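Missing here: one protein chain of the complex. Every other protein chain is in place.
Going in written order, the chains are labelled A and B, and every chain counts its residues from 1.
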Amino acid sequence: MPTDFTPLKLDAAIARTAIAQLSAQSPLIHCMTNTVVQNFTANLLLAAGAIPAMISDASECREFALQSDGLLINVGTLQHQQCHTLYQAAEHAHRQAKPWVLDPVAVGGLSLRTEFCYQLLALQPRVIRGNASEICVLAGEEVRGRGPETQHRVEQAFTAAQRLALSTQAIVVVTGETDLVTDGLRSISVAGGSPLATRVTGVGCALSALCAAFATLDGDRLFHVASACWMLSQAAEYAAVKAAGPGTFALHLLDGLAQQQEGR
Amino acid sequence: MPTDFTPLKLDAAIARTAIAQLSAQSPLIHCMTNTVVQNFTANLLLAAGAIPAMISDASECREFALQSDGLLINVGTLQHQQCHTLYQAAEHAHRQAKPWVLDPVAVGGLSLRTEFCYQLLALQPRVIRGNASEICVLAGEEVRGRGPETQHRVEQAFTAAQRLALSTQAIVVVTGETDLVTDGLRSISVAGGSPLATRVTGVGCALSALCAAFATLDGDRLFHVASACWMLSQAAEYAAVKAAGPGTFALHLLDGLAQQQEGR
Partner (left out) sequence: MPTDFTPLKLDAAIARTAIAQLSAQSPLIHCMTNTVVQNFTANLLLAAGAIPAMISDASECREFALQSDGLLINVGTLQHQQCHTLYQAAEHAHRQAKPWVLDPVAVGGLSLRTEFCYQLLALQPRVIRGNASEICVLAGEEVRGRGPETQHRVEQAFTAAQRLALSTQAIVVVTGETDLVTDGLRSISVAGGSPLATRVTGVGCALSALCAAFATLDGDRLFHVASACWMLSQAAEYAAVKAAGPGTFALHLLDGLAQQQEGR
């Protein structure tokens, strides 16, 4: 049974308003993310107008939950001895009604992260961002990625994303050629971007951090999170024009975010 | 009671001599720094003419203390299980009269790092580099940053920096729009730089590593450490001209350091 893939397209004016809001508020985002992408994630948040912090000690995470505006949990380089600290950080965010984002990197093919991500769902992430395979796994489908790679197209994950959004009350973001953002009832698509983004490690992970930043803004969170995707997509198009390959692309991507943040 | 903020300006000729000295000696700097900025710190030291090493095992740190010329301790992503190793590394450096630098990232608002930084002061860092809020905290003032962000201007931290320098016998560096370098009795200001440096993660952290490198040189350490600030400031001005945003700025900054190191 084919499913209609007819989400709304995001209006650019809405996205620009959200970007200006982010810039005015510069939310402080606690990023508990994998060690591969910490630097790029921090730089991407700074470029976009948010403030990153990468606290990792358990006791400091507890304290920092009172200071930060949002939280990202990314399981890319998860180790079992970190699970307790990560779980507690999500719990603190949940209790204090601060939005937190789950990035379930490579969930499905590896047991520790798969079990842990299922546990985390009980703490109600406000946003879940993954590729199509990851979202299908979290929605309960039997699939298997190839390390960090997806085996599905975004369209194939549409009903899984809606189902996951409804069951968790999170906004679910499936990224790929076109990004899909859904709360289960309403769905928005964000087109554009560049295939070069798949040749730079951590672009998806950093987008999850940006989703956390936009999720802290007042207003309709579905549109705010879609605006994060739109901002990155616009920056990717700017970067693709400037770049001669994935190396220079990554830096122009940051420049492209900063130019939007400055209203250019 | 307003305080006069009238430090000396650093003479460019002095800085250029120190840069040539660094290039000739290429000191080996052990960087025990946060995981977010390790790569950028290593690249910045290499560009400037020093050699970075990021040993992290306790037993290897002990051995490496005999081989390295200087040490950086940065508490950005401190975890309680690291404290003992970091403390011992500082102790070894102290005993062997090798200069070590303390970078007290986000001290004040988080307990573990705050207590740990106070403990480390007893091991006589030769340089302490922080933003205005961090220096005020170490000097005993009740302030609170917002994660890694400062709530103070450099000028407001002037007396705190002098007091901290006198009580610890360290050279204290307060970085911001203008950098202040003081040993408590003599003070030097280094102007210039670029606001884009605040949009790249780890520029301050990497400057601390560069201070460690310059602190290993023979001669007047106050001027050497100020020369590290000057070198970075010059590179930032070069990069600001070349860059279209914070992404490209970070790379041109490294190029700008390398060009100074080569005497260009």
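Definition applied: a contact is a pair of C-beta atoms (placed from the backbone, for glycine too) under 8 Å apart; a residue touches a chain by one contact, two chains touch by 3 or more.
What you see is a predicted model, and the numbers here were worked out from it, not measured in a lab.
Across the entire complex, the residue among A:72, A:200 or A:258 in touch with the chain not shown is A:200.
Only one of the listed residues, A:77, A:124 or A:259, touches the absent chain: A:77. Among the residues B:7, B:76, B:125 or B:256, only B:256 touches the chain that is left out of the figure. Residues 28, 35, 38-39, 42-43, 46-47, 51-60, 63-64, 67-68, 242, 250-259 of chain B touch the missing chain (whole complex, contact as defined above).
Within the entire complex, the positions of chain A that touch the omitted partner chain are 34-37, 39-40, 76-80, 106, 109-113, 146-149, 199-202, 243-248, 250-251.
The rule is simple: only the chains that are shown with their structure count from here on.
With centres taken as mean Cα positions, chain B sits 33 Å from chain A.
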